[in-house]
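With one protein chain removed, the remaining protein chains of the complex are shown where they sit.
Our next item is chain A:
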Amino acid sequence: MTTTDAQSPFTVGHRTVTRVAGPLIVVDGMDGVGYGELVEVETGDGPAREGQVLELDGSTAIVQVFGGTVGIGRRETSVLTRGRAARTGVGNDYFGRVLDGAGRPRDGGPQPVPDDYRHVNGLPLNPITRAHPDQFIETGVSAIDGLTTLVRGQKLPIFSGAGLPANSLAARIAAQARVPGDDAEVVVIFAAMGVTRREAEFFRTEFLIGGAAARSVLLLNLADDPTIERLLTPRVALTMAEYLAFEQHRHVLVVMTDMTAYCEALREIAAAREEMPGRRGYPGYMYTDLASLYERAGRVRGGAGSLTQLMILTMPDDDITHPIPDLTGYITEGQIVLSRDLDRQGIQPPIDVLPSLSRLMNAGIGVGKTRDDHRGLADQLYACYARGREVRRLMSIVGESGLPTEDRRYLAFAAAFERTYLGQGPARRTLTDTLEVGWQLLAPFPAAELKRVSAEHLAHYHHEASVTATDA
C-alpha cells in the first residue's frame, strides 16, 4: 500500500528485536517513534512487512506485524519507521483492481496512481457535520426493500451461519442497488477477509467481470494470508471509501466479509499481549474497535455522497448472542438475519424477517420516498407472519385439527409468505412489485383483521377476497 509512497524518509536507529511472540515483536532502541506509528520490518527475505506500534515503554516498543512474524529473528531484522501512521493511497485509479489485504495490487497490474494518501485509521466524523441518512436504496430483494429497508449512509450487517449464502446475497445487493429516480452510480469497495480461494474467485467474477469493473475495487485477504493483515483490510477499504464519498461525492457501498475472521485477528493480538480476555476470549475493547470501523458509514451535511456499509459475519454455532454478532448489533443500525431452516427448504434468499430490522427504515420510506402504504403494509406483513409462525409452533403441539379456523389462515399465510415474498429466487423485484406481492398475500384476510394498516390504505390497496368478505 505504501510502497510507492516515497514522501517520508526512513529513519534507522540502533534497533534490536528482543522478542517475537505470535504476531508481535518487541523492539529496543525505538526512540523518537510515535504511538500507533507505521513500522517496516525487513528480514532480507521478501518485501518489508508493515507493522504498527501498540505500546511504548521508554525506548522499547511492542509492534504488531501485519505481514506475520515468520522468519523474524533477533538478528538480520531491521526495523524502520517513517514518522507517521499507516496510510493508503486513495482515488479513482483503484477501480477495476484486485488488491491484497493491505491495499497492494495482487492482480499483476501496475501500481495504481493515487490522487492522494490518507491515514487508514481515519478520524471520527464530528457528529454535527453528519446528515441523517434518509434516502431509500432499492436492492431488488423484497425482504429487504419491503421490510428492512436500507438507506444511503446506513451500516447494516448480514448475520449469517456457516454455509449460508450471505456472500451471494451481498454480491447481489451490491450489483442491484440503485436509488429510484437518481442516476448517480453506486461504487462498491469489497473487503474480503479470511476468504477461501473459491470465494475470492466468486467475488472476482461478480465484481470485476463486465460492466461492474469500472465501479468496483476488490481487497482480498485470503484464508492463508497473514491473519493480522486483516486488521488493515477494512481500514484501507473504508479510507478509500471515505475519500470517494465525502470528498468526491460518490455513493459508496462498502461490503466487508467476514467480520468473524477480522475479530479472530483481534483476538490473536489480545492473546499475544496476554491481555485479560473478555467474553469468549475476545478483547474487552472489541466494541470500540468495531465501532471505529462501522461508525465510518454515513452522510455529511452539504455533501452529495454517502458511505453505506454492508458487513457479513458468520455467527459461530448460529448463536446471535455470541460477542461478534452481539457487539455488531449494538453498533449497527439494524441487522439482516439469515435462517438455516429457510435455506434448507430452498427459500432464496433465506432471510428470517422476524429478527431482522432496519432502524433507519422509517426515515427512508413513505410519501415522497417510497409509497404512503409502505410502513403500514410492512407492519401488517410482519405481524401476520409472526402470528403464523407462532401458530405453526403451536400446531406442532396440538396438531392442525386443534386449531381454530382463523389460526389456520395465519398458518397458510406464513407458508405463502415464505414461498413467494421471501423466496423470490434470482429475479429482481422493483419496490412496486414488492408492495404488490405483499398486498396479494394479505388478500385472504378480512379488512377488520388488518389492524396495522390504515382504513384509507385498506380501501385503496387491499384485494379482499370475496369468500372472506362473507364469512366476516
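Observations on the structure shown:
Going forward, a residue touches a chain if its C-beta (ideal position, glycine included) is under 8 Å from a C-beta of that chain, and two chains touch if they have at least 3 such contacts; residues count from 1.
Assume contacts and distances are computed from a predicted model.
Hidden chain, UniProt protein name from the list "V-type ATP synthase alpha chain", "Carbohydrate ABC transporter ATP-binding protein, CUT1 family", "GMC family oxidoreductase" or "Anaerobic dimethyl sulfoxide reductase chain C": "V-type ATP synthase alpha chain".
Of the listed residues A:Asp93, A:Asp318 or A:Asp379, the one in contact with the hidden chain in the full complex is A:Asp379. Only one residue from A:Ala48, A:Leu394 or A:Ala443 touches the chain missing from this view: A:Leu394.
Although one chain is not drawn, the whole complex shows that of A:Arg74, A:Arg279 or A:His463 it is A:Arg279 that touches it. Think of the hidden chain as still there; on chain A it touches residues 31-37, 54-59, 84-85, 121-133, 153, 246, 275-279, 284-285, 287-288, 291-292, 295-296, 298, 300, 321-323, 326-327, 329-331, 333-335, 354-355, 357, 359-360, 362, 379, 382-383, 386, 394, 397-398, 402-404, 448, 451.
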